[in-house]
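One protein chain is absent from this view; the other protein chains keep their places.
Presenting chain A:
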Amino acid sequence: MLEASNLECVRGERSLFADVSFRLDGGEMLYLQGRNGSGKTSLLRMLCALTPAVSGEIRWRGAPIGKLGEEFRSELCYLGHQNAIKEELTPFENLLSAARLAQEVLDEEAALEALALVGLRGREDLACRYLSQGQKRRAALARLVNEKRALWVLDEPYVALDPAAVELVAGLIGAHLQAGGLAVLTTHQTVTVPAGAVRELWLGDGDATRRSR
């Protein structure tokens, strides 16, 4: 479903990686690894078509993502470094407005349930600026609970989370894979996702090596 061929990333004068190719099908997860600054985030942003690749091509269901445009974006869920939540709004309002902007149907009850699931029960109506770093991350990750889009691109989803929350998120990813979804994620923590096939991709020093397990 998602195919990348010969991707190259150049930041400033330096080439971060070149010749990165992989293929990901339904139910599979790509686990991006590499040192700090090896271009993991850049690769994720390329997969979302936020950054254009210097060379190479990314295809989704056989068609280049640049051409698909909105069609591709309606199947993509991206969670970046930043939480993309508004400090002035409550977790509940954040969740609802994120769903509305993504043109997803999310009723208030489902939103409250999702927030309870990520451990924000009782904090739904507190402005996000009063939440701790980990709670903000949980508020951002609550989006994943009812997320039906096929491709999840997650940049360090486990950062700032406690072990229980990490397990919860891994469970969400597992359920998504089991339902035939795809996920691409970076992390420096070793976390086992309960279901789905895992592929690994190492980025580093100009060339990428790949192994599967």
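Worth pointing out:
The rule is short, and it goes like this: a residue touches a chain if its C-beta (ideal position, glycine included) is under 8 Å from a C-beta of that chain, and two chains touch if they have at least 3 such contacts; residues count from 1.
Here, contacts and distances are computed from a predicted model.
Per the UniProt record, the chain missing from the shown structure is "Heme exporter protein B", taken from the list "Sarcosine oxidase subunit delta", "histidine kinase", "Glutamate/aspartate import permease protein GltK" or "Heme exporter protein B". In the complete assembly, the contact with the undisplayed chain comes from A:C48, out of A:C48, A:A142 or A:L177. Here the missing chain is touched by one residue of A:A102, A:A116 or A:A175, and it is A:A102. Touch with the hidden chain on the side of chain A covers residues 48, 50-52, 70-71, 73-74, 76, 78, 80-89, 93, 97-98, 100-103, 127.
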